[in-house]
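Apart from one protein chain that is not included, each protein chain of the complex appears where it belongs.
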Amino acid sequence: MNDLTSPISSEQSNDASRLGYLVPAILILGLASIVAWLSYTQEPASAFLFPRLISTVMLLLALWNFFRAAAGKSKVGKGLTRTTWMRILPGIMLMAAFIFFAAKYLGFYVASTGVFFLLYSGYDPASHLSPKSWVKRIVVTIVFMGVVYALFTLLLKVQTPRGIFL
Amino acid sequence: MKLRLIASAVLAAASLTAAPIVAAEYPDRPVSLMVSYGAGGATDFQARIVTMVAGNEEYLGQPMVIINKPGAGGRVGWNWFASEADSDGYTMGAYNIPHFIAQSIEGGVKYSAESFEPIANWGADPAVVVVGADSPYNTIEELVGFATENPGKVTLSGAGLYVGHHIAALQIEKATGAKMAYIPTKGGGAAAMKAVIAGDVIAGVNNLSDAFRAREAGNVKILAVADLERSDFLPDVPTLKEAGFDVDNSSVNFRGVMVPKGTDPAIIEKLAATVPQMFENARVAKQMQAGGSPMHIMTRDEVLEMWAAREETLQDLLAGLK
Partner (left out) sequence: MEFLQYFGGVFEPTSFLLLIGGTIGGLILGATPGLSPTMAVALLIPFTFQLAPTQGLILLGAAYTSTVAGGAVSAILLRIPGAPANIATALDGNAMAVQGQGAKALHISFLSSGIGGVIGVFLLIFLTPVLAKWALLFGPSHLFWMAILGVTVIGSLDSKSFVKGLLSGCLGLWLSMIGYDDIQGAQRFIFHDALTGGVSIITALIGIFAIPQVIEMLAVGRQRQDIAAVTVSKQPFLESVKLTLSSVKSLSIGTVIGSFIGLIPGVGGQIAGLLAYDQTKKFSKNPESFGQGNPQGVIAAESANNAMVGPSLVPLLTLSIPGSPTAAVLLGGLLIHGIFPGGDLFDNHPEVIWTFINSMLIGQILMVVFGIWVAGYAAKVAQVPKAIMASAVLVLAVFGAYSVQQSMGDVYVMFVLGVAMYFLEKFGFSAAPLVLGLILGPIAEANFIQGSMIANAMNGPFEYFMMGSLNLFLIVLVLASIAWSFVTSRKEAKNAAAAGDA
């Protein structure tokens, strides 16, 4: 009847997609268990009253979710394909490197300019060989960072971390 | 390798000459002032007033920018200030006494009076006991009388645990021998005052400046001041001492600015000389007066003395209560 929603799930083999939804269910169940365990073992008890309440409910819900996933009943959301993984991983790694290392050691502005340029260039559909598109990338980066500088540093006087560069 | 050698040589040369140059040029960019309470709170509000002339050439010559790091009665901000703030003179912090000393005695935080270097004090706000305008109690004696007959029945709202209000409540309980239920609120003095006005609690401990305003608006009665002398704002309200209860000024909320330990002594010296003058600026005084915020300017040496004295009295008080 409603063919718009069904083709994706019917294409994949049933077992594989069930497994795909079981993994997050297990992870959530694990997290809920850790939270519950911490809530019931940490002191002082009076400060953990509310966490105990919440974590108990969370654990029950996580169990319910787990059994639904195990029964193959919880296929909401689109899931992830291998192609998607391959596309997003380099980007996520780049962002993580920027946020956890570069921002502090290189300085906020140098690192931001760098990550903006790399992320943009890396995912830009335009040719990586033509000098013209490289010029465009550099110009866009400089203009955008100029706007950010005007807004945050000049107008709002935010003091950004200074690494070995600005 | 070569690069690193050159870099370290440059660094070494720089460090030899750095100190005097840094102090002479300091500050050459805006200075941040960390406030451990949210925007709109009494500390934030006063910090914004007393720093408004920082950009004038005769003071810092650079604007001061307020950063709010609220949470857990100030613990979040001071933890950050003690462990993460740069000690380059560009990050200053606002302190609240007795709050941070009491919290460091109680434990579970990364700071103590040793972690900070005071620069100057700008204000002192005593704690007062308030009840709602329609409350049956008109004097502190009546309230204490009821509390003595009904142990634990008097609910007393305040801004949090181990802040000035809590210290005052502890001292009142100790001096009167009456057991009361202290109710810490989330959301600072304003939330504690709301609880009193709405009748959620029987009485409350609050800042003199806020209580003064609430009384002007006809919302509360102020029963007593937890200070050594009566306040100029409230000449008709007795101190707790006058009412016969042995409560001193340990709970008075002193506010001022400080830098993290390890800041260049030359910078501390420069700040200690200019910041009190900045607090004395006529425009600052006028705005503080208009807002009903009592000023109390102290120099670095006076603050160091006051911190040490508070540390001692709070040690005694909290040890006796645990």
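Letters A and B name the chains as they come in the text, with residue numbers starting at 1 for each one.
Note that a residue touches a chain if its C-beta (ideal position, glycine included) is under 8 Å from a C-beta of that chain, and two chains touch if they have at least 3 such contacts.
Being a predicted model, the structure only gives us computed values, none of them experimental.
**Q** For the chain that was dropped from the view, give me its touching partners among the shown chains.
**A** Contacts of the unshown chain, counting the full complex: A, B.
**Q** Out of B:Gly61, B:Gly152 or B:Gly244, which residue would touch the omitted chain in the full complex?
**A** Only one listed residue reaches the unshown chain, and that is B:Gly152.
**Q** Kindly state which of the options B:Ser32, B:Asn96, B:Ser250 or B:Thr263 is in contact with the chain not pictured.
**A** Considering all chains, including the one not shown, the answer is B:Ser32.
**Q** In the full complex, which residues of chain B touch the absent chain?
**A** On the chain B side, contact with the omitted chain comes from 32, 38-41, 44-45, 48-49, 52, 66-69, 71-73, 75-76, 79-80, 83-84, 103, 106, 108, 152-155, 160-162, 181, 183-187, 190-191, 193-195, 197-201, 213-214, 216-219, 283, 287, 290-292.
**Q** Spell out, residue by residue, where the missing chain touches chain A.
**A** Touch with the absent chain occurs at residues 1-2, 5-6, 21, 24, 28, 32, 35, 38, 42, 44, 46-51, 54-55, 57-58, 61-62, 64-65, 68, 74-80, 83-84, 87-88, 91-92, 95-96, 98-100, 103-104, 108, 112, 115-117, 119-125, 140, 144-145, 148, 151-152, 156, 158-161.
Just so it is clear, only the chains that are shown with their structure count from here on.
**Q** Flag every residue of chain B that touches chain A in the complex, lowest number first.
**A** The contact residues of chain B facing chain A are 29-30, 32, 63, 65, 90-91.
**Q** Which stretch or stretches of chain A touch chain B in the complex?
**A** By the definition above, chain A touches chain B via 157-159.
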